[in-house]
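A single protein chain has been omitted; all remaining protein chains appear in their positions.
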Amino acid sequence: MNRLVSLVSRARVRWLATPAALLLASTAASAQEVVDRWGPTPPASTYGPRFDSLFSLITTLIGISFLIVLVMLLVPCLRDNAKKGKKAHFDHGTSLHDKRFTAVVSVVVFIVLDAWVLVRAMGDLREAYWNVPAPDTPGIFKVEVLAQQWAWNFRTPGVDGELGTPDDVITINELTVPIGRPVVFNLTSKDVIHSLFLPDMRLKRDANPGAINVAWFEAAKSGDFDILCAELCGYAHYQMHGKLHVLPEADFPAWEKDASALALAAYDANDTEARWAWDWKE
Amino acid sequence: MTARPLLLVTAALALVAPGFATPGDETAAGHDAGNAAEHSEPELPPHSRAPHQVDVTVHDDAWLLVNDYDTFGELAEADPERFEFVEGLLEPKDESGEVIDTYDGYRDKTGRVELRYDPEAEDVAYFERVSAERLTRGHENYIQYCASCHGLEGDGYGRSAQHLRPPPRDFRVGKFKFTKVGVENLPSDQALVDLVKKGLDGTPMYPWALTEGQLLDVIQYIKSLSPPESGWRDVYAVVKGPVDIGEDPWTNDVQGAVARGEIVYHNVGCFNCHPGYVTPARIDEIVTGEGGIAKGSYREDLTLPKIVPNTMYQVQGYKTSILPPDFTWHSIRAGRDRQGNLSALEIARTVGSGIAGSGMPQWKGSMPDKDIWAIGYYVRHLIETYHGKPQARAALMSELRGGN
Amino acid sequence: MATAVELQREDPRARVNATLGMVFFIGSWSMAFGTLFLSYFILRQRVGIWPPPGIALPSFPMAAAATLVLLLSSVVLHRAVARVRRGAPGAAALWAAATAIGVLFAGMQAWLWYDLVLSGRTVESGAYESLFFGLTWVHAAHVACGLVALLWMQVGLLTGRYGVHRISPVSNAAMFWHFVDVVWVVLFVAFFVL
Partner (left out) sequence: MSGDHIHPEPTSFLRKHVFSVDHKVIAKQFMWFGLFWLLIGGIMAMLIRWQLAYPGTPMPVFGKLFFSSTGGVIDPASYNTLFTMHGTIMIFLGLTPLMIGCFGNWCIPLMIGARDMIFPLLNMLSFWTVMLGGAVAFYSLFVPLGGSEAGWTGYPTLSTTVANQGTGETLWAVAVFLIGASSIMGGINYMTTVIRLRAPGMRWTDLPLTIWGLFFTAVLNVLFLPVIGSAMILLVLDRVFGTQFYVPASIMAGGGGGDPILYQHLFWIFGHPEVYILILPAWGIVSDLLSFFARKPAFAYRVTVGAMMAVTVLSAVVYGHHMFTTGLSAMLGESFMLLTMIISVPGEILFFNWLHTIWRGSLRMDTPMLFALSVIFVFGLGGLTGLYLATISTDIYLHDTYFVVGHFHLTMAASALFATFGAIYFWFPKMFGRKLNETLGKIHFWGSLVPLTIVFCTMFVSGYAGMPRRYYDHTSADYLKPLQHLNVTTSLAAFTLGIAQLVFAFNFIKSRWWGEKASENPWEVGTLEWTLPTPVPHYNFKEIPNVVCGPHEFSNPAIPDGKDWIYQTEPLAEQPA
C-alpha cells in the first residue's frame, strides 16, 4: 500500500484529491436523496430493511473499489502520454515484491469485498429469507399460489384456518393478508414457470410447474402493494400483476369473516373441477 | 408441417428410427387411456392433453357476418369500383320455396361480399367471404394470445384454464357475455373489439395490447369457430352495437343520480341476487315511496349475494354456478372504459343489455333509460366508496347488519 | 491438397496431430453424452420408483446380446487396426468383419425399439420411454455415423488409399467406434443393470 501511495504522490497528481474528495462528499450527501427519488419503494416487510442495508454496504464497498480503479486508470492516461524520446518504465512485474503485493491485494479484496458480504448474506438468509416457518407453526398465515398464464390464483384458509375447505378464499390477482403474521407461500404453476415478485416486501420466488416452492414474509406496513411476475411467461407476462392488500390487525378478522362468508356463498359442491389445494411442503 | 423445416437435423434420427418418429395420435391416446385405467387414476380434464405443435393454417374461406366499417354505405361509397347497387339483390324464400321478402343491396364485383342492405336496420351488416389468409392471421394471434385459456381448439379447455372460475368462454358456442348488445343479439365487430380491448376485470382476460386490425382478424377467426345456429353464418341475421340507453341525463347531477339509483336498485329488486345496500326498513320505505307494496321481510342474508338456480352456467360441460357480484367486494367485469376508468355509462350499458348466459336480464325496456343510467351511477358510487376500502365497507356492513 | 509424396508416407507429427484432435473431439462428445446421462439420472431420481411400475420394458436378453455384439465388434476392430499398423495382411477382411458386426448391432437396436412399440410403449408414453428412446436415438445416430466412417475406411483400405502409410484416419475412425461402444455400455448399465 505504501508503494501505491508514494506512486500517487510522486506522480504529482495530488490535485486529483480535491475534486475526488468533493465528488465523494457530494455523492454521500445526495445518496439518500437519490434513493428516495430513484430507489425502490421503502421496505414493507420485516426483513426488507436487510436488503436495503446490505445493498448500501455493497454500494459503498464497490464504490470505493471502482474509485481506486478509476484513479489508477485516469492517472496514467493523463500523465503518461507518449512523448518523443521518453521511454516507458521497463518492468515485467515478476519481482517478489510484486507477487507479494498481488497476494496481499487479493487477500484484502477477498476479505473486504467477499467475505464480509458473504457473512452478512448468510446471516440474512438463515435468519430471514430462508427461515421459512414450518406449516404447523401457530399464528402463520398460509397462502397457496397457483400461477398460470397470465394470472395469480391465491387460496387463503378463511376463518377455519385450514386449506382445502369450502370457506377457503380464492382470489385472482388479489391477495389480502394481515400485518404482523408470517405469511407463508406454497407456490406452483399450471403451465409455465412464473416468479412471484413482491418488490415492496423484497421477496421473489419462482413458481415451477410440477414442483412446490416455499417462501415467506411478514408485513410490517399496511397498505396496497404490487404483485408482479418476474419470470418470462409468455405474451402477457407484463400484464400479470396483482395487488397485495396488507390489512391492519384491527381490520383483518372482519375482512376474513366476510371473505369466508362470500366464499361459502359461492361454493359449489358439484363443481369438482374447480378444486385445487395440496399437501403442504415445508 | 411442423417438422418440415427440421428435416436437416432430424433426418438422421428419423432414418434410424423408422416408425417411431410420428406415432399416430390414436395409438398414443390409446396407451394413455390404458395406462390411466390400469392405475385407476381419476379421469383427467381435457386441459392436460399432451402438448403438441399445431397447424395454424386455415385452408377454407368462411362466409361470416362482418362489419368492419362504420356503415356499409360508407364502404361502398369509398370503393365504388368494387360495389354496385342492385335492387332486389336477395330474395329469401321459405321452406316451400316462396319468396317471403326482398332486399336491395350492393353487389361486390370481386365476389368476396354477399350482402344485405337494410335501410331499416340501425347497424349495417354484411356478409363477407373472409379469406383463409385473414383467418390464418387471426388463428396465429389466437394461438399466441388466447389459446392458453380458451384452448387450442377454442373449446375453453386451455391448459391454463384448469380450476379457473368462471371458466373461459367456449367459442364453439358462439355466445358472448359482456358485449352489451342485448341478450338476444349478435355483437358487432366493434363491440367485440371493445370487449377485448377493455378486458374483464378480476379475470385473466386482460385488456389486450393488440392493434385494432389484429383484433378484427382474431374476431373473424373466433366467429368461424361458432356453430351454424349461432347466426354468424346466417345471411338474414343482424349484428348490433352496444345497447342504446341515450344521452346521459345526469351529467349535472351526479348526487341526484346516485340517490335515484339507490331507489331504483332497491325498488326493482336487484337485491334478490345482489346484496341489498340499505336496511330492510329502508327498502320498505323505498318501495312504498315508488307506489309499490312493501313486503316487510326480506331474505335473511340480505348483505350477501345469492346464487339463484337460473344462473347455472352449463355451456361446454362445466357445471358451475357463478355468484352475482357484491359491488362493495368483488370487482365487476365490464365497468371500465377504454382508458381504464370506472364508467357509469359502461355499467349502465351492462344493466341495460343484461348478461347472456347468466341470471342478469336485459333491463332496457323494463325501466326508463334515465333509471338505467341512475343504476350505473349508483353502482359506480358503491364501488368507488367501498371496494378495496375495508374500513368503509365494515362500517356499512355493521350498519346493515344492525351492529353485528 | 496434399502432394503425392505426402500421400505415400504420413508425417509422424501429423499423425499425432490427428490423434490429438480426435481425443479432443471425443472429450467434447463425452460432455454431450454426459449431459444426457445427467438428465437420465436427474429424471430417474425425480420419478422415484425406477423403472416405473406396470410398464413394458425393453428386452433385457436382447440388450445384453447387443452389448456383447458391440463389444465384439470393437475387439475385432482393434485387431484390424493393429494389423493395419503392422502392415500385416488381412486387415481389410477383419475390418469388414467388424463393420458387419456393427451393422448387426444396429439391427438388434432396431429390434429393441420395435419390441417396445409392439408392447404399446412409444416415445410419448412417459419419462422412462422418453429417456430410453431419446438416448438410444442419439446413440443410434452416432452408430450410423460410425458405420459410415467404417465403410469409408473399408473402401480406403481396399483401394490402398489408407494403410500403413496413412493410418491416422483409420485409427481415428476406430477410436470413434470404440467411443460409441463405451457410450452404449454406459447406456446398457444405466437402463438395464442399475
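For this structure, a couple of remarks:
When the chains are written out, they are named A, B and C in that same order, and each has its own residue count from 1.
Convention: a contact is a pair of C-beta atoms (placed from the backbone, for glycine too) under 8 Å apart; a residue touches a chain by one contact, two chains touch by 3 or more.
Just so you know, these numbers come straight off a predicted model, no measurement behind them.
Note that the undisplayed chain, when the full complex is considered, contacts A, B, C. Among the residues A:F51, A:F154, A:W216 or A:W255, only A:F51 touches the chain that is left out of the figure. Across A:E144, A:D168 or A:E231, the single residue that touches the chain missing here is A:E231.
Although one chain is hidden here, its contacts on chain C can still be listed: residues 1-2, 6, 11, 13-14, 16-18, 20-21, 24-25, 27-29, 31-36, 38-39, 42-43, 46-47, 52, 123-131, 133-134, 137-138, 168.
On the side of chain A, touch with the chain left out of the figure occurs at residues 7, 38-41, 50-51, 54-55, 58, 61-62, 65-66, 69-70, 72-73, 75-77, 80-83, 86-94, 98-99, 102, 105-106, 109-110, 113-114, 117-118, 120-122, 124-125, 128-130, 149, 188, 190-193, 195, 197, 199, 202-206, 208-211, 213, 226, 228-239, 241.
Contact between chain B and the absent chain runs through residues 1-6, 8-10, 20-23, 28, 31-33, 35-36, 41, 44, 48-54, 56-57, 136-137, 140-141, 143-145, 147-148, 152, 159, 209-211, 213-214.
Assume only the chains that are shown with their structure count from here on.
Ranking every chain by how far its Cα centroid lies from the centroid of chain B, the top place goes to C.
Between the Cα centres of chain A and chain B there is a gap of 41 Å. One simple way to say how far apart two chains are is to compare their mean CA positions; for chain A and chain C this gives 49 Å. With each centre defined as the average position of its C-alpha atoms, the distance from chain B to chain C rounds to 60 Å.
Those residues of chain C in touch with two or more other chains do not exist in this structure. Contact residues of chain B toward chain A in the complex are 45, 144-145, 148-149, 159-160, 162-165, 202-204, 206-208, 301, 304-307, 318-323, 326, 329-331, 388, 390-391, 393-394, 397. Across the complex, chain B is touched by residues 146, 148-151, 153, 170, 172-174, 190-191, 224, 234-236, 239, 245, 247, 251, 254-255, 258, 261-262, 265-266, 268, 270-271, 273-276 of chain A.
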